[in-house]
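Apart from one protein chain that is not included, each protein chain of the complex appears where it belongs.
We just call them A, B and C in the order they show up, numbering each chain from 1.
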């Protein structure tokens, strides 16, 4: 495998947000370490490293106070740069967190005017994304939360969120936009507690909307792992429900501030099982990297970072293929899942079948006696991961 | 307030699991510190401290290897003790985690025979609960998880879980049981990662079942807080979706092993907002305590523990009433939520309304300028909590 | 107690950093929400709310690029404002984290020139602090850490840190400054892993310095609790070792980004035991608040925040007094600590005493049988905390 060339190709559908490679390295305790990278330059950088597409928040591309004509010029130049570079724009989103107006939330803010403004800003961002060809519209409610529970009843916040989402779905349908919304959960930071803290919470919320068919989720590695949750399980639940519309790849150590590290760099084993799942089920959406380079890097380092995200994905994809083809592993899996004919079936439900099952004698001790060989299975996985098998 | 008598009354609906007061204090590094407390004795203890009801896992009451006649004797004596003590049995559940047969899961185990046995055991536990009058059947899938992702695809686990749930719903309906199922999430422990790690994940899962109308959730303070998530937000989402069928009160420091501490004892402020929410919305279900006494206690200490759970709930309930009646607090809330007439409405959606909203001029700086006084609001809350207001 | 007036007095020694009340509310996802507050204005604000003193980083007061004459003017005006307001400057510190030059660390950076510059900047900050009368010099190595272990051996980082500390101690002694250094630990953020992540690690490090007698620690609530550690235990170890030279009071939910919340606002019970410890042992240093107001606040809210920190401290101090005087509590404590005369002593060590102890018969079962009444003790504490006793 060491001889392979893990170069990204368009069919790998690797995308990056404008905000990722143009991230200037500002943090709560430090100033920016890199100069501004204009969107057109970011597009060129992404093309150079081999990305398939580029995504953006409205204000990554168009400053919040731009005039309409400034906006149009910027969009024209950006689309030209994308065309020339061969980059797609599969996804767009809206920034409802940076401006001080959102300090108490956007769709859930107590001030009705802030809620209305947030909806307006999202409509405009949807227009912008549609103009650039985006088919996925991500919503991350970074400020939808609290420092003190005293300020708002949490069920009221959910109602406000639903009201906004329903409205925006209507707007998309009314405008004939070919959008799917992808809702992105996060448990905390920048608010002490953010509403809809997990992908699961959003999946449940979607079922209560007027147009659930056009709304899915955008799970992010770092956001699930911040809470110590299992990203692959979150992705699996979304996928199994037909709601995995997009995802954000990066890395994160559990129980910390939002790190947005290079994909696979904090825990390559967890990343392996995520890649394996996406490849096993045939996920066809973008592999979007929502991460950024360390603050120690200049823009050469940003390229190293972006290349590393894609390279590690491709290495892990190759290892997933190897794992699936490993005869010892497949034999272990087959053995532990073996069906026995004598068992009463419990599918579909039937009165007599239920009675039969209820009275069947199981030999509990025998069922508990057999070693399942999961240590062996996991060590084989480690061997493949470390390249010694 | 100090003069009040925070004594539990039946209408407070305080319940305890048999396993809580009869917990013997065994832990991963230590042996039991208290003698066995027989179910009938536990019922008497609960009656003595003023509880309204008692809940149980099948094997809290009936040993897993009891003969049918042993079972019947035990149940008869237990019901008699409940009757004599005036205790109700609002909820029952099934133990799918203690016996070694479940070491790889119950409904999601790889061995089809274990899955079938888990369904059988649950049917029998449902029969037992119904016989004792339980109307809520809790399912906690403590072993439904993994140490190594290699052993099972996570979407397969979800399908297995759904298959079992659908079957059990049919069984309940077929038998004419008046049950609501309440699914209880937990992120980890005793498995490295448990499927359906949050209340949100279960709410989403329920929407995919054949009979979602009889299935809701049973959020637990400790289980949400283990992941650092906000229990009150989880409860609010469940409530708002009409799915708060039961709940488990206890306490827990985030990012640790499952502590099941006395309600309100780890963080009384978080507990206050939970009690306030339950009382504000008029939750009518049981206030179930799923906690246990420290290992330093004898059964006198167990009574202190149980009394403390209820007492703290009642103190916090009284504080919630005081908070709601506090004129300064209400004035702050009114001010921060003030509607302004000139704003374009965004409800319901209409083409012209949307156009008006899209082009309305918001004075972003003005909206961002006003202090929201949440520090003041939170300090007033602290003052009420600490009894100095 | 509700009738008491929890107003700060000078003898309470409440201090705030310039950076706390002048914090503009910038965070990783959002811009500043409050205008700049000049140091002289911050001094006035602190005097207005009743603080005893004000602390600063060099660059809170003097911009990093100020000329010597600009510096002198600023310092003169600041000292004048302090004098007029009656505020003291008990502590000063140095900012070794904001400027991009420190992106790889300060004393531990790989570039020898950065290390030398960090030492120079600290010398100048020590001069500045001494000029303002500070007796404590805090060092927080916010950038002394890594995102990738690959960049530096961790033992090399420790050696570099020691080299810098030893030099700065010599500088203080050489200059005749009456400083005690107080080292402040933090586990992560803004680096993925910061060296010396806990107060314990710094206490151990101090013992390896050339002048341990002038070096102690500055534990911070948020920094210990980020890792889920117990702040009161960290403070107790520092105190017991004679090394509690300063401390940072604020609040923090475990397992999250650095929140720096109003003291006592996240978990008043944990705050209670910290206050109780400080008052019980007679800690005479400043009660320094290293926190900041929510982003929802204007400067009126900042005053509410600052007043709340001090008010909650004083409320908890009063409750600590009440706890110490509670006869029931004292009786429980006495009972559980009772000495028995028949026991062999193990202090001091003596050969025959050791032999006697080794062969003494302990009745293990009897020792384990007695309930320790800690649930009761803790509930009494809750009652006092909630003001119902």
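FYI, a residue touches a chain if its C-beta (ideal position, glycine included) is under 8 Å from a C-beta of that chain, and two chains touch if they have at least 3 such contacts.
Since the model is a prediction, treat every value here as computed from it, not as a measurement.
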{"item": "Touch with the omitted chain, as defined above, among C:6, C:29, C:177 or C:277", "value": "C:277"}
{"item": "Residue among B:239, B:294, B:346 or B:374 touching the omitted chain", "value": "B:294"}
{"item": "Residue of C:85, C:148 or C:322 in touch with the missing chain, whole complex considered", "value": "C:148"}
{"item": "Touch with the omitted chain, as defined above, among C:19, C:97 or C:202", "value": "C:202"}
{"item": "Interface with the unshown chain - residue positions in subunit B", "value": "25-33, 97-100, 102-104, 142-143, 147-148, 151, 188-190, 192, 228, 253, 255-259, 261, 265, 294-296"}
{"item": "Contact footprint on subunit A, counting only the chain that is left out", "value": "1-2, 4, 6, 33, 228, 253-256, 262, 264-270, 293-294, 296-302, 304-305, 307-308, 311-312, 315-316, 319, 368-376, 378-379, 382-383, 385-389"}
{"item": "Hidden partner chain, residues of subunit C it touches", "value": "64, 99-101, 103-104, 110-114, 116-117, 119-120, 123-124, 147-151, 153-155, 157-159, 163-164, 166-167, 170-171, 174, 187-188, 193, 195-208, 227-230, 232-234, 236-237, 239-241, 255, 273, 277, 280-281, 329, 333, 336-340, 343-344, 346-347, 349, 351, 354, 357-358, 360, 362, 364-365, 367-368, 372, 374, 377-378, 380-381"}
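By definition in this document, only the chains that are shown with their structure count from here on.
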{"item": "Far-end chain from subunit B, centres as C-alpha averages", "value": "C"}
{"item": "Centroid spacing, where centroids are CA-atom means, of subunit A and subunit C in whole angstrom", "value": "38"}
{"item": "Subunit B: positions in contact with at least two other chains", "value": "228, 255, 368, 372, 374, 378"}
